[in-house]
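Excerpt of the complex: some chains, original placement.
Chain lettering (A and B) follows the sequence in which the chains are written, and residue indices restart at 1 in each chain.
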Amino acid sequence: MRTLGAEMIEIASGRCRIAAPILPSATQQHGYAHAGLTFAIGDSAAGYAALSLMPEGSEVLTSEMKIHLLAPGKGDRLVATGSVVKPGRRLMVVRADVVAETGEDRVPVATLLGTMVPVTG
Amino acid sequence: MRTLGAEMIEIASGRCRIAAPILPSATQQHGYAHAGLTFAIGDSAAGYAALSLMPEGSEVLTSEMKIHLLAPGKGDRLVATGSVVKPGRRLMVVRADVVAETGEDRVPVATLLGTMVPVTG
């Protein structure tokens, strides 16, 4: 997260928002955010959304995650909103939506759907 | 790719291998490669495998990709092998397998299955 310059801008029960600047180092040939960056912040937002429903000191691991890339990640920053579709002790179904922001403008960039596994210390 | 220190170590018809060192900057709390790095090199290997079957000057975009994380990305470097499951003019089904290498040791770290869309200049 720190490497990406990402920061959590909202955390609530079953919900988390993470923002990351679209820096030149994370862009492809065309100046768009690389799929890897989009995946990373969507996956992180989904993971923290799951974590928000678990006892303190817990951790989560991504078991599997599917991402659909909807539009080029072009703009000032990416904002990912993660939420929990179905909580559970053994696994949690999560989703995240990622938008690219440029000033007031917001364009949907990706949607993710996957499974987190709770890990208790 | 360059940001990740990744390099292509093999390219053949419908197949591509990419290696990336597991650097401290791309690891999580535990010193394992972050899911984002594993995704990025798996996705890239799958993309170049698709590209290898297309006319020169073509490009591909990831439409959707699913990743299963099988074990922590722990070791010297990650190596992703991408291949084409089903070629096509409108879309290509691709897969990639990622292993973590430590000396002679190889541990399966992730498997990816997804769709690439050819883009002709």
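In this section, a contact is a pair of C-beta atoms (placed from the backbone, for glycine too) under 8 Å apart; a residue touches a chain by one contact, two chains touch by 3 or more.
All values reported here derive from a predicted model rather than from experimental measurement.
K.L.:
Full complex copy number, with 2 in place?
P.N.:
Per the structure file, the complete homomer consists of 4 copies.
The rule is short, and it goes like this: only the chains that are shown with their structure count from here on.
K.L.:
Of all residues in subunit B, which touch subunit A in the complex?
P.N.:
Residues 3-4, 25-26, 34-37, 39-40, 43, 61-69 of subunit B touch subunit A in their complex.
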